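For this depiction, one protein chain was excluded, whereas all remaining protein chains were kept in their positions.
On to chain A.
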Amino acid sequence: MADVPNDAPEHCPGTSSDQAGKSSACQGCPNQNICASGAAKAPDPAIEEIRQKLTSVKHKILVLSGKGGVGKSTFSAHLSHALASDDSKEIALLDVDICGPSIPKIMGLEGEQVHQSGSGWSPVYVEDNLAVMSIGFLLSSPDDAVIWRGPKKNGMIKQFLRDVDWGEVDYLIVDTPPGTSDEHLSIVQYLSGAGIDGAVIITTPQEVSLQDVRKEIRFCKKVKIPVIGVIENMSGFVCPKCKNTSQIFPPTTGGAQRMCEELNLPLLGRVPLDPRIGRSCDEGRSFLTEVPDSPAAVAYQNIVQKIRDYSSSHSTPDDPC
């Protein structure tokens, strides 16, 4: 709940921090007395505003990892495409990777801009039933760097949840950056009123990845987000010439399978390394429609079905779906 007022100094710890009003950075800030008195530490009213705003969103799913570069954005994008292939469903994809927003490129939406209206920000529509929001749409150049400390990133995430006019949505998918820090805490806190159905955790087979992913799973337990399951991405590479399989990222400690057994979590599936996935992402096209019969696409679709099944069996009592 670290919030930085517009007139705060550079190293503002955030109005809800224990250091609010007391840190050396607070000297001279016009809000110092308010913060030091503790008045600013009341629960953020945005949480209730967001709860009300998102009553029209049936299911909220986070895509997490802990490790970078394992395929969170790739999976978030293709999960959204797969869910949106049912015309009767409305899908929303929110990218809260503030420093490295990959979703606009992967969804073929580079260069698009966000419009503001009376009812808030309009997300960018890829299809009639698939809306996307990312800080990428607010940057004017591909070279623009978002060099923001935690509190400013948190403010942006709050705006994305409170001020975007999502409308009636069946699934809100939230793509995250790696780690267990400001972005992750903020998403959990700002959605604490609205609720999160669960998290999908992405990993690659090697221990260097799993060791970060175990921390992410602990994070989920700590903040009480149910884990829908784990996906092992980049799981083996089949040479297009000789058809032999190589483990480029070897599961030296048993891969996601053993980790899931140890932690009693479902392994939703394994997706092989396919150069066509990376190419589709670079070109902003859905891999699922480009090469639907590939083993990777089949693996993805099976995983998506498990997520649909989880969501329908975990609906709230008054939810007709």
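By definition in this document, a contact is a pair of C-beta atoms (placed from the backbone, for glycine too) under 8 Å apart; a residue touches a chain by one contact, two chains touch by 3 or more; residues count from 1.
Just so we're on the same page, contacts and distances are computed from a predicted model.
In the listed set "Cell cycle control protein", "Protein pleiotropic regulatory locus 1", "Cytosolic Fe-S cluster assembly factor nubp2" or "Cytochrome c oxidase subunit 3", the entry agreeing with the UniProt name of the missing subunit chain is "Cytosolic Fe-S cluster assembly factor nubp2".
For the options A:R214, A:R285 or A:R308, the residue in contact with the chain missing from this view is A:R214.
Only one of the listed residues, A:Q159, A:Q247 or A:Q301, touches the absent chain: A:Q247. Within the complete assembly, residues 2, 11, 13-14, 17, 19, 23, 66-70, 73, 98-100, 102, 105-106, 142-151, 153, 177-182, 184-185, 204, 206-208, 211-212, 214-216, 218-219, 222, 237, 239-242, 244, 246-250, 252-253, 273, 275, 278-279, 281-282 of chain A touch the chain that is not shown.
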